[in-house]
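What you see is the complex with one protein chain gone and the rest in place.
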Amino acid sequence: MRVALFVPCYVDQFYPHVAIAALAVLERLGVSVEVPDGAACCGQPPANAGYAKQAQSTLDRFVDQYQRYDRVIVLSGSCAVHVKRHAGARVAECTTEFCCYLHDEIGVARVAALGASFNKRVAVHIGCHGLRGLGLAKPSELQAAPFDKVRVLLDAIRGVDVAELSRVDECCGFGGSFAVGEPDVSTKMGRDRLRDYRTHEAQAVVSTDMSCVMHLDGIARREQIGLPMYHIAELIAGTAASR
Amino acid sequence: MSARDAILGAVRAARPPAVVAPATRPAAASDQSLLIDCFAVAATAAGAVVTRCAANDIAIHVPTSAPRVLSAVPGIPSTVAIPDDPRALADLTLFVCQAALGVAENGGVWVATNDAWYRAALFLAERVVIVLAESTIVSDLHEAYTRIDIRATSFGAFVAGPSKTADIEQALVIGAHGPNELTLIVVA
Partner (left out) sequence: MTQRSLELPVLHSRRVDHAAAAATFTRDVPRTDWHDDALWFVREKRDRAAATVADWEALRQQASSIKEHALSHLDEYLEQFEAQAVRNGMHVHWARDADEHNRIVHDVLEQAGARRMVKSKSMLTEECGLNPYLQSRGIEVIDTDLGERIVQLREEGPSHIVMPAIHLKREEVGDTFHEHLGTPAGLADPIALTRAAREHLRAKFLAADATLTGMNFAIAETGGFVVCTNEGNADLGMSLAPVHIASVGIEKVIPRAEDLPVFLRLLARSATGQALTVYTTHVHGPREGQALHVILVDNGRSRQLAREEFWTSLKCIRCGACMNTCPVYRRSGGHSYGSTVPGPIGSVLTPGLDLERYASLPFASTLCGSCTAVCPVKIDLDAQLYRWRQRVTQAGLSSTTKSVASKAGAQLLTRPRLFRLAGAFARFGLRRMPSRVIRLAAGPWAKTRDLPSAPSESFRSWYRHNRSAAGES
């Protein structure tokens, strides 16, 4: 089985440490991962901004690059959803997100065996596309048996204390072009999430999507709220505390 | 071309490929003894006062001190006459009537009539008392609709509690434009 890791454009440029951590985790789990070079982006940002037609060539390039793989692990919920919804059948089928892959195909026992620890109270933010688009957890709106793949993975990390929030899965307000097109509501939404985290005494934020983090962390740093933020891969890799 | 023809023509041209109607859900079987309690809880949550009694004791539970009473229930006397113009019931204090059935999941009762005065009294009276037999309480609305014929009368309503509103700052106010109080007498 040929497995590839797709590192989203903004993670590649601004959060390489997250990709390094994710790669380390996969390698330690015994997954032989390739990171091909030829496609930088899945095309989601312009597509969501209304330029799906212009972004088609970007997506085509992605498909071209990744269609030879049996499994494409995407380090972002929103990118994974975009590919699964808009790419051709084979690539869509083979594409999965990092947490989904760990939970569904590796299994939490093997992740726990990595022996990661993180002794902090954390607020968890599952990006909306990963949550409602990929089924990373039961969305709060849905009347169904509860499940939370991210929580299962976090429970496999020693010392993690997950904060119960007032609003379990409200959107952070990033929304791609929304962040600049509707900056006031976007910022307000981000501030409200941060307030929820602080009210529940979170010492760190753990997310499945660095795009959400880029927005929340951007606000936190501007307002000098000392709340470090990580991708869950960093906790599993054990690289979070040292950053 | 008439508006009717234009609209129907536009709809015919526009309509998407046929979607098959889903199969009807079978009505759920239910334990009658539990239903009455369930109904009482739901009706109370909706703001109604729920009283259970034997058939002979209905009159005891109807407030007799009300000055202007109109009753559609045998054995409960009216103190006003049925008017020709329903507007004459504007200052009605109490209206007593019957429901054909009750619905456990929402505490609603089915009141239906062709009579203009009956319908008006149900909304004009300050207080309303509705009598229903406990044997007519069904589990949910699916079951209710198998028992009623909504076309049989020009008016029929599920009544679930006294009138209310939360339109001012979400503050719940019991008694909006319709009755301020609803009492349900569930008869064994």
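By letter and in written order, the chains are A and B; residue numbering begins at 1 in each of them.
The rule is simple: a residue touches a chain if its C-beta (ideal position, glycine included) is under 8 Å from a C-beta of that chain, and two chains touch if they have at least 3 such contacts.
Source: prediction; values computed, not measured.
The chain we do not see here touches A, B in the full complex.
Where chain B meets the omitted chain, the residues involved are 2-4, 6-8, 10-22, 24-25, 42, 45-46, 86-87, 90, 103, 105-108, 114, 116, 119-120, 122-124, 140-142, 144-146, 150-171, 173, 175-179. By the touch criterion stated above, the residues of chain A touching the omitted chain are 7, 9, 11-17, 19-20, 23, 34-41, 43, 45-55, 57-58, 61, 128-129, 131-133, 139-144, 167, 170-171, 173-190, 192, 214-215, 217-219, 221-222.
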